[in-house]
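Below is one structure. I have some questions about it.
Of the protein chains in this complex, all but one are displayed in their positions.
A and B label the chains in the order they appear, each numbered from 1.
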Amino acid sequence: MYVRNCWYVAAWNHEIKENALFSCMIINQPLVIYRKADGALAAFENRCCHRGAPLSMGRREGDNLRCLYHGLKFAPDGRCIEIPGQDRIPNNACVKTFPVIEAHSWIWVWMGDPALADPDLIPRAMALDTPGWQSRSGHIEYETYYQLINDNLLDFSHLGYVHPTSFATSEDWAFTRPKITRVPRGLRIERWVTDQPSAHGVDAPRVDIWNRYDFLLPGIIVMDAHAVEAGGAQRNDMGPPDLTKTPALFTQYSCQAVTPVSDHRSRYSYSVLMPDHLAGNGMLDGFWAGTLAAFEEDRIIIEAQASINRLDPDRAPVPTSFDAALGQFRWLIEKMVKEEQSVSAAPVVAA
Amino acid sequence: MYVRNCWYVAAWNHEIKENALFSCMIINQPLVIYRKADGALAAFENRCCHRGAPLSMGRREGDNLRCLYHGLKFAPDGRCIEIPGQDRIPNNACVKTFPVIEAHSWIWVWMGDPALADPDLIPRAMALDTPGWQSRSGHIEYETYYQLINDNLLDFSHLGYVHPTSFATSEDWAFTRPKITRVPRGLRIERWVTDQPSAHGVDAPRVDIWNRYDFLLPGIIVMDAHAVEAGGAQRNDMGPPDLTKTPALFTQYSCQAVTPVSDHRSRYSYSVLMPDHLAGNGMLDGFWAGTLAAFEEDRIIIEAQASINRLDPDRAPVPTSFDAALGQFRWLIEKMVKEEQSVSAAPVVAA
Partner (left out) sequence: MYVRNCWYVAAWNHEIKENALFSCMIINQPLVIYRKADGALAAFENRCCHRGAPLSMGRREGDNLRCLYHGLKFAPDGRCIEIPGQDRIPNNACVKTFPVIEAHSWIWVWMGDPALADPDLIPRAMALDTPGWQSRSGHIEYETYYQLINDNLLDFSHLGYVHPTSFATSEDWAFTRPKITRVPRGLRIERWVTDQPSAHGVDAPRVDIWNRYDFLLPGIIVMDAHAVEAGGAQRNDMGPPDLTKTPALFTQYSCQAVTPVSDHRSRYSYSVLMPDHLAGNGMLDGFWAGTLAAFEEDRIIIEAQASINRLDPDRAPVPTSFDAALGQFRWLIEKMVKEEQSVSAAPVVAA
């Protein structure tokens, strides 16, 4: 079950190299993406309309793309503009194209109706090259359906059980109920976890941790998190911290994207950003190493969960109160998929 | 097709270590097994009732088991006794448990109706630590349905063709018809193979070999075998040997268990035991090395047979007289499966 009318993260922008053809798959759709001479992007179905060879094994010629099986050449709008040795080009000789945009260091592809591809629907992530910040980025692939990864990211009660060392998170994360609010096309999840042992090189006996993220369609996290001296949560009335009153001893912004590749595979792209004045002294490097370890811990437990669930896929989970956010997000996806299906099934009425 | 109301061998008892969680699968059911403080066993479905994470990746806390995804804790009877951060525990928050017993050095799990789990139905195998005996044990996994392994073990006419070197068995095994008798929940198969060249370090020109085993549900072998000086079969009127009259030059007891893991995978556990006075001088070590080689030979031919059969699974075999025992055992399993299905389909009548 996939929402189609949204922007999916295909890759980090530095993965789409000049003069190269980048192949990927999003919601079972193979794609090839490349940069034109002016740096703008083109995204095609990765399948020549002739005999189905992948265009990603082809060759850029100017802004056009030639299939390197039998030589058909396509313009960036998908029209075939040359069939070697043949004058007439059939009208149906074209390849499907997809709206594609580079923004906030990510490559976004719109998988639904191109007429609805509104750039304003792209979540406002934080670019890797934001001045005053240092950043790290990466990605891994999961052998699982995307919803298990969304579930994981929508319920941080697992932090104390899965990441006690890598993220140095205590079981208090499971005993702290976050505030969950609806935002356009997603949820906002925020909380204080108070009176925690300090970690990641923070020089304070105990800290209060503020964590807030938006989880937006199709599966984009935009997060800011701070550690302040213990007591800071109270001094901010348990609301968003005023960092001028309670200075951050530790700050990370993180952008993450869960992209369904196929029904059994997903891509998880992620960044961590830290302000220059904190990133030094190894704080960013140390936290990044922990982050990579933590995401590997997630992958291991989620792929194991997927293996177990595959044995009996229709078994209903016993819900707990921590499923609130993930339940709402699954409901949101279901609702949007139904809306998209009813639109595409609607009769076309003449104006 | 699996009998459920019987004890399956999950593992050797030494595989279930103190403070560890042992995961396995029996007839498609994932299980986690662990020892409580008093050494007694608990066996759970290896699936947290919350979101399906494997409990084998969890943590023993006293006699309880905590899932290390979101922290739910379960008592040995399967009831959830803690949901971190949540006071109320739903009635259906529990994990299925299975009767489990340690006996004769094996861990036995009852996969059917717990009310019928009678410990007396456990076959009387021979423990690895039987005083006066030396033992070896091991196990391998097959990429096949269990019945092909049962078939192999129920027809020793293959010994001269598959194991002529490893077991030093001649083709006479195919020309000797065993006596097959019904025993409770299985078959007894016994025979003399006479006038054989001696092997395994036996110091005699020729020997008669006595081989007897019970093959019991679901797929348990309890075997004793002896080599006596040639002529010994006659001196015992071709019946079970009186070893005071015809001393054993070679003796092995062997316990073996075929456990269906899934429809395409099986586990084969096995032991060899030899009395102290024969085991020395390398006789046990030599025979054990041959046994391991022989079981590898079986695995290779059976997995190859499985590959061929998968291409045309409905083709009927051309039967031979050597299929008598395996035919009877397949019939026995079929009969029991039908009985179990008719019981579970029967209407419940008020008393």
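Here, contacts are C-beta pairs under 8 Å (C-beta built on N, C-alpha and C of every residue); 3 or more make two chains touch, one makes a residue touch a chain.
It should be emphasised that the depicted structure is a prediction, and the values quoted were computed from it without experimental measurement.
Only one residue in the set B:124, B:177, B:264 or B:277 touches the chain that does not appear here, and it is B:177. Touching the missing chain, out of A:14, A:36 or A:51, is residue A:51. Contact with the omitted chain, checked across A:86, A:234 or A:341, is made by A:86. Counting the whole complex, the residues of chain B in touch with the unshown chain are 151, 155, 157-158, 160-162, 171, 174-177, 300-301, 304-305, 307-309, 311-312, 315, 317-323. The chain not shown here touches chain A at positions 28, 30, 46-47, 49-54, 57, 66-72, 80, 83-86, 90, 92-93.
The working rule: only the chains that are shown with their structure count from here on.
We define each chain's centre as the mean of its Cα atoms; on that basis chain A and chain B are separated by 48 Å.
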